[in-house]
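Here you go, one structure.
Removed from the display is one protein chain of the complex; every other protein chain stays in position.
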Amino acid sequence: MPLTPEQRAEIEDARAETRQTLRATSDGMESHLYRAHEVLDHGLVRVIDYMGDDSAIVQAARVSYGRGTKAVQNDEGLIRYLMRHWHSTPFEMCEIKLHVKLPVFVARQWIRHRTANVNEYSARYSILDREFYIPAPEHLAAQSVQNNQGRGETLEGEEAARVLDWLREDAGRAYDHYEAMLSQDGQQGLARELARMNLPANIYTQWYWKTDLQNLFHFLRLRADPHAQYEIRVYAEAICRIVADWVPAAYRAFEDYRLGGASLSAKALDCVRRMGRGEEVTQETSGMSKGEWREFMAVMEG
Amino acid sequence: MPLTPEQRAEIEDARAETRQTLRATSDGMESHLYRAHEVLDHGLVRVIDYMGDDSAIVQAARVSYGRGTKAVQNDEGLIRYLMRHWHSTPFEMCEIKLHVKLPVFVARQWIRHRTANVNEYSARYSILDREFYIPAPEHLAAQSVQNNQGRGETLEGEEAARVLDWLREDAGRAYDHYEAMLSQDGQQGLARELARMNLPANIYTQWYWKTDLQNLFHFLRLRADPHAQYEIRVYAEAICRIVADWVPAAYRAFEDYRLGGASLSAKALDCVRRMGRGEEVTQETSGMSKGEWREFMAVMEG
Amino acid sequence: MPLTPEQRAEIEDARAETRQTLRATSDGMESHLYRAHEVLDHGLVRVIDYMGDDSAIVQAARVSYGRGTKAVQNDEGLIRYLMRHWHSTPFEMCEIKLHVKLPVFVARQWIRHRTANVNEYSARYSILDREFYIPAPEHLAAQSVQNNQGRGETLEGEEAARVLDWLREDAGRAYDHYEAMLSQDGQQGLARELARMNLPANIYTQWYWKTDLQNLFHFLRLRADPHAQYEIRVYAEAICRIVADWVPAAYRAFEDYRLGGASLSAKALDCVRRMGRGEEVTQETSGMSKGEWREFMAVMEG
Partner (left out) sequence: MPLTPEQRAEIEDARAETRQTLRATSDGMESHLYRAHEVLDHGLVRVIDYMGDDSAIVQAARVSYGRGTKAVQNDEGLIRYLMRHWHSTPFEMCEIKLHVKLPVFVARQWIRHRTANVNEYSARYSILDREFYIPAPEHLAAQSVQNNQGRGETLEGEEAARVLDWLREDAGRAYDHYEAMLSQDGQQGLARELARMNLPANIYTQWYWKTDLQNLFHFLRLRADPHAQYEIRVYAEAICRIVADWVPAAYRAFEDYRLGGASLSAKALDCVRRMGRGEEVTQETSGMSKGEWREFMAVMEG
């Protein structure tokens, strides 16, 4: 449970004050505002602010394409057209600001998406809380045998217990020493910017993260993917549910064209065409390597 | 007068519909929403949407600096501190979306600021309107004698009249031919994407332009500067007035530290220090070139 | 013919001076350096500098993936793997700097790709040359009847002649007046920053444009596409030929996975799977709109 009673009260206060605005609003998003979506053992995602809705995408597209867009009969059709043809700029007209609490090793992956604005809690200025991510037993996975960056079976028995003990004990001891080094009780106290170096990568940090819908979709396509690491995927999935309420038409198009779609190479397209004509195609006659063929078969089988 | 009665009605309609929101609002900005600020002879700037206010900047800073910011007594002091020390990320937490109608040669300067989202009216899809920027007589300036990119005196008499006639006639004829080339009356009609090449750089285009406050301040510092070309400066000045109403504390800090401030080189600082000690400093003893010294003197004299 | 004898001499001079370096070099690229590839009637593309080669991509990937990449047997296989799985950062490790001379209306499309560094010839500081793009007769296309942003048949006979005359005459007259307004012979002379507004969008400008290989591929995918406007596509095609010599393995992967590939939606994948099982699928049973189905059929037929 990531929230203190104090934090719950703050959220209730924020939600209690309704204001008047002439801006576009999204009812689905208003119901999310400020509320904490719990993720992992101590993490959360909260919407702090947003700009635009489905109609803001359409409006921007109509500025660009003027009379040319009149032919498209309705907003959802136009949004699907834009998504299908990679017209990305109208989706950039929506913006979201999230408050995220997440383990440092997840934050390090997340920050590789550069087209966003970030304000992270600073461990140079301030003292981090004693909160660490400890995987639930069912997510304590072995290294994959096939895939260098994948997970295999769940660890069991003594091995699992040993891992959980180490993670808990090392984090606890590191934090004890962090506090002891910082203490100014009978000693000078180490600088915060130095003491933090003792903390492990499963400690929680938090940030405000702001990005536009186009870049958010790119983030979600990569991080809500089954190959993404579980610990970041759960954040992406929580955000997917929020976006589905914010811009329902855009999210449906995203699901169809991106999340559920696939990119086929020229070789793969050639195979698909031959298969469509009833021809039998094998890896040998496909022109693909074994690895590519295996991935292609996975796409073909759904 | 850049607005048609139809457009005025649309703006009134947009302003007539008030909605409820839990988001931060800025009263100053609500009064600007959708309204057209007229710029040049047919141009305009309108706020279409915004995210955040002064307190959103403070809130983001407090996430970053945690307890460290409690020492600062009030919001305006904290905003001034952030601006003074180039802590730019909290200002990125505010976002603005503008509708701008502007001559193409101004748009070409504007677009060099890359950190923004843009949806421009497309002359591939659609037909541009017959609207051209013709300078008012008092802005019809001669080439500067000193400065390769500056303006000198105002043109007068026959020369001014000749220039205005040419600008008007060439634009009119180019547009007549644009229309005649596009016409499908008794002929095929040239493709729009080709016909547009006949149009001069003073024709008006329009776009939606969305950026964060930090990048907007950077744009305004360069384009509201007295050395910026008049035709873009008037847009920057119109936006300055809007921003002053949107985030008053941030704008005051921007005025003090950026618009009204100056960057001094190591050599200039050395001169200032010597002058502060009562020493007389000349170009010869300053270590500066003549050009630098002239610019330094201009700063010192205000 | 876009080059003056003086420019040809400059290029020969630049190519005459060989230097020693410890950096990675690409033989294919060295043969392009400084040489002008002519595009349209007065345009050009020249490589001014480059950083990296195929092995620089591999080297960066091996930093990231460490021992994990040892399993891939060779460099080309690794490059294909990276491209297939959208691992974009290794491709960002190569950089190219081009000198491009192009019509202003092409430049306005091009600049929408924001992740690049640009130094454009400034018509505020300097005087543009009398050079305009006039389409060759076979590229003088009518507006498409189906497609708002497309081209149809080639114009013929009197209509074509009339268009070419107008384009030539309007450009010539606009330039005459540009010169006459600038002239300081017996008059003050209009400021350059104002006089330029009389010039049409088919006048040539030039710039240095620098970007990384990842962003260049994105540009090429959109602009070397058959749906791109002819006048920008020829630039993209010229650059494709250069890139094929610079990073041959990366370019082959790009051709297979991007230029020759296609993105299929969830609905399209479902159809492909059903067709692969021998099922007959029609637009009615596909779940797609007519427009989508038409585009899907075009992909399936190649």
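A, B and C are the chain letters, set down in written order, and residue numbers restart from 1 in every chain.
Here is the rule we go by: a residue touches a chain if its C-beta (ideal position, glycine included) is under 8 Å from a C-beta of that chain, and two chains touch if they have at least 3 such contacts.
None of these values were measured; they are calculated from a predicted model.
Among A:Leu199, A:Ala262 or A:Met288, only A:Leu199 touches the chain left out of the display. Residue in contact with the omitted chain (choice from C:Glu17, C:Glu138, C:Asp185 or C:Glu280): C:Glu17.
Across the interface with the omitted chain, chain B contributes residues 65, 67-68, 71, 77, 80-81, 84, 86, 89, 112, 148-149, 222, 255-257, 259-270, 272-273, 275-276, 278, 289, 291-292, 295, 299-302. Across the interface with the omitted chain, chain A contributes residues 103-105, 108, 111-112, 114-115, 118, 122, 124-126, 133, 135, 140-144, 148-153, 155-156, 159, 162-163, 166-167, 170-171, 173-174, 177, 180-182, 184, 187-194, 196-202, 229. Along chain C, the points of touch with the absent chain fall at residues 14-15, 17-25, 30, 33-34, 48-52, 56, 59-61, 63-69, 89-90, 92-93, 95, 97, 99, 117-122, 125-127, 206-208, 210, 212.
Operating definition for what follows: only the chains that are shown with their structure count from here on.
The centroid of the Cα atoms in chain B and the matching centroid in chain C are 29 Å apart.
A separation of 33 Å divides the Cα centre of chain A from that of chain C.
Of all residues in chain A, those touching 2 or more other chains are 65, 67-68, 89, listed in ascending order.
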